[in-house]
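Of the protein chains in this complex, all but one are displayed in their positions.
Presenting chain A:
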C-alpha cells in the first residue's frame, strides 16, 4: 500500500516536471539546455533507493511512458530505455558500490 502511494506521488512529480519543462522553462533561452528533469529525477531515485527495492524500476518505466506521451518518438521508446538504464544502475550499485544511506 505504501509502495503504491509512493508510485502515485512520484508519477505526479514526474508528470509535473515534464509539464514544467515543456511549457514553462522552454521560454528561457538559457534553460533550454537543461537536462531533462524527469530523467534526473528517475536517476536520482535509482541511485538513492535500497538495492532490494523495486520502486525506482517502476518509476523509470512510468516516467518513460509519460515522456513518451509528450515526445514525438514511438510510444514506449523512453519507457524501455529508462527501465533498462535503471536496471543497469541497480546492478552496478549492487555489484560494485556500497552506499550507506542515512535514515535521518
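Following the convention adopted for this analysis, contacts are C-beta pairs under 8 Å (C-beta built on N, C-alpha and C of every residue); 3 or more make two chains touch, one makes a residue touch a chain; residues count from 1.
Assume contacts and distances are computed from a predicted model.
Visitor: Considering the UniProt annotation of the chain absent from this complex, which name among "Cytochrome c biogenesis protein", "histidine kinase", "Cell shape-determining protein MreC" or "ABC transporter permease" applies?
Guide: UniProt lists the chain left out of the view as "Cell shape-determining protein MreC".
Visitor: Which of A:10, A:41 or A:61 sits in contact with the chain that's absent?
Guide: Considering the complete complex, A:61 is the one touching the chain left out.
Visitor: Among A:13, A:37, A:80 or A:93, which one touches the chain that has been omitted from the display?
Guide: The one listed residue touching the chain not shown is A:80.
Visitor: Need a quick check: the contact residues on chain A for the chain that isn't drawn.
Guide: Within chain A, the residues that touch the unshown chain are 15, 19-20, 22-28, 61, 66, 68-70, 74-76, 79-80, 83.
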